[in-house]
Structure formats: structure tokens, C-alpha cells
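All protein chains but one are shown in place.
Chain lettering (A and B) follows the sequence in which the chains are written, and residue indices restart at 1 in each chain.
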Amino acid sequence: MSTTELHVHNPVEDLLRQDRIPTIWCPGCGIGTTVNSFAHALLGQDIDLKKTAIVSGIGCSGRVSGYMNLDSFHTTHGRAIPFATGLKLANPELNVIVYSGDGDLTSIGGNHLLHAARRNMDLMVVCVNNMIYAMTGGQAAATTPGAANSTTTPYGAFEPELNIPQIVDAAGACFVARWTAFHVMQLERTMAKALKKKGFRFIEILSPCPTYFQRKNNMGDGLAAMVDYKKRSKIKNGCPTWETVLEPGGEIIVGEFVDREREDYLTRMRRQLGSNYTEFPPQMEEHESEGCSKEC
Amino acid sequence: MHADQRCVLTGTHFINGDAACCEGALAAGARFAAGYPITPSTEIVERFAARAPKVGGLFIQMEDELASSIAIQGMVWAGQKSFTVTSGPGYSLMMEHIGLAAISETPCVFVDVQRGGPSTGLPTLPAQGDMMQARFGSHGDYVTIALCPNSPQECFDLAVKSFNLAEQYRVPVMFMMDECVGHMTEKVVIPKADDIALFPRRHASKPPGEFTLFEPGPDLVPEMAHAGEGYKVYVTGLTHDKRGYPVLNADAQRELITRLFEKIRRASDELTMVEAEGLEDADVVVVSYGITSRVAQRAIQMARDKGLKVGKLRLICVWPFPEKLIRELASKVKALVMPELNMGQVVLELERCAGGQCQVISVPHPGGTVHKPAEILEAIERGAR
Partner (left out) sequence: MPKGSVAITTERCKGCGFCVEFCPTHVLELSSAFNAKGYHPPHMINAEKCSGCNLCGMYCPDFAIFGYRNPVDKPQKGTHS
């Protein structure tokens, strides 16, 4: 069945920790699909992979960092962005990508999302939105649309869903886009573009959760969700983000919504500090390696 | 201000404990800090924010303490030394990331300038109510090191020490100041940079490909590689194997957690840091730490004036607790007296280590001010009877 006559090689594999595959993701989950777009976007760029770090929080999508053959940081629930902020500030040479889920980034980590966007911290944030807390067994999320069922909303949710692009836009992100796991090629192009941009870049990706979201709402399997995305999606590049609300059963507005130039945190810091800033002196190497004296 | 390239403010100064702590961090090589304003700790990072950019550093005020306490860990994995500073309520918020630093063996320093609690409590007044939290605050089993300064001079000296211990053992170090020590202004002598020994980062001695991120060294402490160096590190808060890969079973848990405990247990003699005086023939020993030790000093003098044989034992490093020393001491004295600005926290550990060999007298205080010497004297007299 497999082709052996040629030394063919899937380039994505170079970016994966082979010894960690297969992934923990369910059959029909779309997270792995988004990883393909991400890997191709990374490979297609003139990016030093040695200087590229990926940071995740907790959840199904939080496992992405650990499958990527990059510097991988799997942090605490909701706090991938502040960890990534520290990483970037202390070594501005790093390309820092945050890859996590909707619950992680917008609910428990919502405050960090707002403030990293406000600071225009030079981070690329990928938010895989499966509209539910999947790792913990299908509880309602801030992104669970309308009256959808979940294990904690057996009578449907009583609260409206978050329109993530709108809040990230309002907070000041310089790049905001949304695709679904169906839009693999568009997603790759958008990610490639975002990788090259400086400042806070945010990409939301709708992704099927057949085990919980689809099942709890009689929406079929992962494939049915992908077909549904294909049917319901409407590409509207430049669409004002207040129009990108995900109405249950309605149009899924996708595309690149925001792409603006704004000075990022570190650039602004350097500019404002002027002569008050001294370049990093070499530190760690400088220290005497004799250990600690009793007096210190 | 004049400072050399290492940013050491050599000379004699008249500054408060918060300022001295900031100078200690800079002298220790910390160039990065993250924090969120909270009384009575904020002066430390206010000073740091002004000083750090001149030596290529940076203070970032994060949106909350959760963010601050993890941003510093990002800074450390990027190759820098880093710390955060807080007090009571903020310290509570940082607990989760103390656990992360413990399991991921991230060397960093958490400064807690203690104030009265619980909750918002007494924002501008002293307490020592976070001592058990410093040891057990985060969930799960882990070990930390906690140091307690009792003067601005020690705020400098022990701040440097905190960073050194963090690097040496790769643990989060709790620098447990209190409002009194933080806001007290005294003479602080800062030595020359060359006279301040620093423990260097235990950087990977092998190249990428040959290096295993959590392979323990002879002292059970692994070497560290940073992001951007080609090691493709994998750091997780999950229970992990030597590669850093998550392994979620009892065997992996046993291996990791016992090593985290054992690396500190093995160092317990080195980590016994006390100031002792008059223990040889003492009937009663006053065991104290932080600001309370200064009131205890007065009480001890008053008791000696009355002819009592009283010794002084000041814990500079409270966690790990100097178990062996206390056990030996308890076998020789009538009583151990422990005043502390809480309703009796570290005294529980004192009691445990004394193991019934002598009387252990707690002198609790809910905080807001320090003890009156007479309160401690009364306890000494009770113990001497």
C-alpha cells in the first residue's frame, strides 16, 4: 500500500518530533490539519528554525508545542502568552509562536491575550477554536456558540459566544485573521504572511471536535464538520471584525481581517529609551565559574 | 549613580530593604523582571525599572501576578536571570507558577514582601504569614528554598544568595522579606563586583544531539539549555522523563518527584544557614527569623540581664528547615521559644523536629506590628522554669 520505490519524504516530518507521533488527538480532530499548514508556512519562509520557539498552554491544542521539533514550551493553563512574552523580551532574536486553544487563550488566558495585543508584543498567536473544552471532556467554553449543548450546559448555554477577532482587533493586534481547518492552503498563506510580520499577530482557526462538540450537538463526525465549514464559510478579507460573529448555523466569515502597521513593544521601548538603553552585555559567559563563596 | 558593567552599586549607602533587594538582584546578574504593583513590594521593581535598561535589561509590568510569575520563567529559558516581586494577595496568585518552576526546574527568584493577611488584610503593615505558603503553597509535592532577611544589608546579601541558590539547585527560591524590613532604612554596604561571587548557569556541557535536557548530574541537578541555541528543548509542566517528554504514569512520577526532593535533601547541610549565639550553655533558645529576630534580640538581652541562660538562633534559610540542628539543640535545652508574626506556622516544624525532647513555646502574633520584647521575654521565662 505504501509507496516504496522512491525515497519520498513528507517535509512536514522534519518539523515534528517523530518519537512523539502518533498524537493524542481523536480521529477527525482538526488540530493536526492546522499543524500541516503551520509546518508548510514555516518551511516556506526564510526563517531560522533554530531561533524559533513554540509555546502552548493546556488543552488539546496545547499539545501542539510538544509535537513540533522546535524549542517547545508546554506551560500552564492560559499562560502561554505571558511565558512567550518573557521569552521574546529576554531574547528578541527568537521567533516566538503561541499555539493553543480557545479556552486556554480567550477564557482563562483572556486577560493576557488582551494585554499582549495592546502592547503589540512581537508574537504570533494561533488559536485553534473547537468551541468547547475538549481535553476535560466537553464543557462549555466562552466560544461555545448560542444554545449549543455541552456537558456543563445540558440545556444549552445561557450566554453568547465570544467573537475573538473583534476583541483582539480592539485591543490593538496588528494582524488578525480567521480560517477553518478546511482552508488548509489559505491558512498556510496567512500563516506565512503572519510569520514575516512584526507585532502581535493573531490567527483563529475553527476546528472540528467530533468527540465532544460535534457529538453533543448531533453534528456528525469530524469530516461532517469539515464539509460544513466548506459550505458555510465566506471569505471576506478586510471584513470589519464586529461583523465576524459566529452565528450558530450561519455564515462563517473567514479571511484576513486586520493587517496594519503599528510599532511593536520592543521597537517602541528602544526608541523611547534612546541613550538610556545599553545593548545586552554578555552575562552568563562572563561569570567566574568557581561556584558560590560563603560570603555572598 | 555610578555602576560598573555588572551594575554593582559598590559603596556605602543609606537605603531601605526594598532598594537593597533591587541592588542585590542587579548584582546577582538579574537583568529582567516582571511584576505587578503591590504594596509594600513595589519599590523594588520601581528602582529596577529605572536601573535595568542601562545594562541591557528590562522590567515589564504585566497585567497580573499570574502573568508576571510565568513571564520571568520565559526570560530564564531565554537565557537570562529573572525575578518577580510581590506581596500577600499577589503571592497567592503566583502559586501555580511556583509549581511550574519547581517541576520544570527553572531557576528564578520570587520576592514576597510579606504584609498582614488573609486576603487584602493589612497592605502597609508587616506580617510573616506566608511562611507555610512559601513551602507548601502550590499544589502537589515539591521543594523550594526560602530565605528571610532581617535588615536592608541582608536584603542585598541574601538577594544575591537567592539567585545563586536558584542557579545551583535549579529551584524557585522564595525571598521572604516583610514590610518592616522592606521599608526600613539602614546602612547597606555593597562590595566590589569582583568580591561578589555568582553561581553561573549550569549550561549544557554537551552539544545538541548529545544533550538530554533533564539528565541529572552527580548532585541530581540537570544542566540547562536555552531556547534559540539549537537544542530544541522540550519543557512541560506535566510529569516528564529525562528528555522532558510527558510520561503520565506512576513510575515517571516517582522518578521525577523523588529526584526533585532528593536534590535538596542532599544539600541540607549547605542549606542550613543560621545566625547562632550563646547556644552552648543555654537553657532556652529563641528561634526566630526575619524582622522578628530583631525584637527577639532585645528580649534575649532582657532575659540575660535577669540572669537567664538564653541562646539565639536566627534562621536565615527557613526552608529547607534546619532539621538536624534543631534535633540536636532540642536534646540539650529546656525550651525553644519561637516568636513569629503569624498565628504559629514555622513553630509547627520546630515542634516536629524537637520531637518532644524539650518544651516548644510559640509566641504568635497576628501581624500589623512587631512583637513587644516583653511578650517574648515572658515566653523565655516560662521556658526557663
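As a working rule, a contact is a pair of C-beta atoms (placed from the backbone, for glycine too) under 8 Å apart; a residue touches a chain by one contact, two chains touch by 3 or more.
From a predicted model like this one, the values you see are computed outputs, not experimental measurements.
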{"item": "Chains shown that the absent chain touches, full complex", "value": "A"}
{"item": "Candidates A:Met185, A:Ile235 or A:Leu273 - the one touching the absent chain", "value": "A:Met185"}
{"item": "Absent-chain contact - pick from A:Pro22, A:Pro154, A:Gly238 or A:Gly274", "value": "A:Pro22"}
{"item": "Missing-partner contacts on subunit A, residue numbers", "value": "1-3, 6, 8, 10, 12-13, 16, 21-23, 25-33, 35-37, 40, 182, 184-185, 188, 221-223, 226-227"}
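Note that only the chains that are shown with their structure count from here on.
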{"item": "Distance between the centres, which are taken as Cα means, of subunit B and subunit A, whole angstrom", "value": "36"}
{"item": "Residues of subunit A that touch subunit B when the two form their complex", "value": "17, 19-20, 50-51, 53, 55, 58, 66, 69-76, 78-79, 81-91, 93-94, 111-112, 114-115, 269, 273, 276-281, 283-284, 286-293, 295-296"}
{"item": "Of all residues in subunit B, those that touch subunit A in their complex", "value": "5-6, 29, 31-32, 34, 53-56, 58, 60, 62-64, 66-68, 70-82, 96-97, 100, 157, 160-161, 164-165, 168, 195-201, 203, 226-238, 245-246"}
